[in-house]
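Some chains have been omitted; the remaining ones sit where they do in the full complex.
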């Protein structure tokens, strides 16, 4: 099967890094393609960055909507996820949702190791929407920038271990979630250091996507995620306007 | 004072219609300016339309961020609201939030008269986020399209009265919210027909904005709504890139 | 327009202090009248004080029910608010509700600076009723008595700054609410000290009341806030008995 991972920011190195790590856990018959938009922020660190990135994510998805069996949005805020489900029939998985769902099956409480203090409300917002508020022991910001995760993984790893340890010992966390797609590749070494499951949302999403495709399940098109209403999109890209004419 | 009302869709007639009605309830010393983006969907009827509209809303807000005392996003899904609060210091008000908050002060339960069945989850999502789930008696879709609200107000009005009556008599609603900015101008005649308060979110937002400006309250910039992190926005408009260089 | 502010306790100095501060933010065409009952506790610091004060608040409101465009109950526990809405057609605003609603539009999380530890449950109760539990970062008691707020504002201000700083730095608050009407006049200096919005519920209520009156919205009389059932009130004041004969 073929999975498309969309890195919503415009940093190619991060796209490659994420995709490469995802391939390590994909099945041998799963082809992983990673893409990122040409337009938008080089990293996503707030509601504004998410909003600016969303159109380009959707454009990319529409352009690729015949070619893949499932799609993954690889940013821990799940930007554009519900909009993406409207335009796609194949499953679209957000990595925060995937990580939270997976955590619930291997522990009672999880903590999210978030990139910075300011994005805590975004994660709280997702917890409320997805219904996992009572399963979250804490959100701990490691005090970093998104691009540092790929550039200085060793420094980030130390910060993650330090905050993760506090999450386990002080907050009651039993599972840790890496709160940024750029942290790909750090999960297993932190897991060894702290002796609790550590989840990378991208890998979780790949495994869930493989399962949905195997089972032949696609997005329900009867209400919330119906295809968009046909209409004119002024001055938009051909992909988005094509949607309009569908 | 000066208020900017952003109609997030690209339909100029609706922008004018909304602004005109807002002026009827604005104070004499309040200047209302209505704008809409040049780019994006002609109406907003789902998660996808919202996501596509968001960038243009934000672009417009940034271009105008020195010129107004407060800003209103005039679409009942409050698209881009939290992102807008990040880039602005002046207050930004969403019309759904404004209508729900206002309703809570004149009744125990309200119902939303929604445009179509598919957008019900968006409103449920907002109710959860804003904390008003238990104050909402029902969401009733009138079975219309957004653009019809301005084009055929009499037909829409009949539908609103019919569903509003059911909301009051069957669901226990005490206040009715018009679930689309395009319904501007219908509030008072429905109120007379049904004898319960009927709220147009745009008017609610204007009155709240005036109050915030009088009181000298602006958006808190310490955590969730800090200015965006400085970074590069590839291939984005000058306004958005300027934000990045702030 | 004319607004009546009811200070629910019997301390005239506080009534004057509150009304005077409210006038600073009222519009030039808004007349603010402050009253307090002749009967009841000199301050409200618990469920008992609230209950004892309620009858006198309602009596005052009934006596004045033809004369004002909107009414404000100026005590952070919102005593008698729902009862007042039953007897009035014009809007009745509680200052806790007004402050919480306003806070939600300029920040993601607020903290309440409460007067004393024992009243924390009353505020928690209001948060639950109004639906803002998840928007409240913390309630911090400053350890004072209500009457001290007006008598020793400088001492109270220092305490508020100290606890407010902790709320922002340790609890994640982005907006601070003054948890007692007697703290009127302290908002702006604390705001300058801590650089986050600080809200006085009385001012919030005045601005919301002005907005409701402008929009012509009054209390819904169809269910929860219907006029009281006609009945005899034994040995009650003429005002309350008059209600009974309505």
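Worth a mention:
Letters are used for the chains, namely A, B and C, taken in the order the chains are written, and counting of residues starts over at 1 for each.
FYI, contacts are C-beta pairs under 8 Å (C-beta built on N, C-alpha and C of every residue); 3 or more make two chains touch, one makes a residue touch a chain.
On a predicted model such as this, the values are computed, not experimentally measured, just so you know.
Summary of assembly composition: all chains derive from one sequence, 3 are present in place, and the complete complex in the structure file consists of 6 copies.
As a working rule, only the chains that are shown with their structure count from here on.
Of all chains shown, the one whose average CA position lies nearest the global CA mean is B. Two copies of one chain, chain B and chain C, touch each other, and the residues they use overlap strongly: the shared fraction of interface numbers exceeds half. Between the Cα centres of chain B and chain C there is a gap of 27 Å. Taking each chain's centre as the average of its CA atoms, chain A and chain C sit 44 Å apart. Residue positions 108-109, 134, 172 of chain C each touch two or more of the other chains. Those residues of chain A that touch chain B in the complex are listed here as 10, 38-43, 45-52, 54-55, 58, 80, 82-83, 85-87, 117-118, 120-122, 125, 128-129, 145, 223-226, 228-229, 231-236, 240, 243-244. Considering their complex, residues 25, 27, 82, 85, 91, 93, 97-98, 101-102, 104-109, 130-135, 168, 172, 174-175, 188, 195-197, 199, 203-204, 207-208, 210-212, 214-220, 222-225 of chain B touch chain C. Those residues of chain A lying in contact with chain C across their complex are 120-121, 124, 128, 133.
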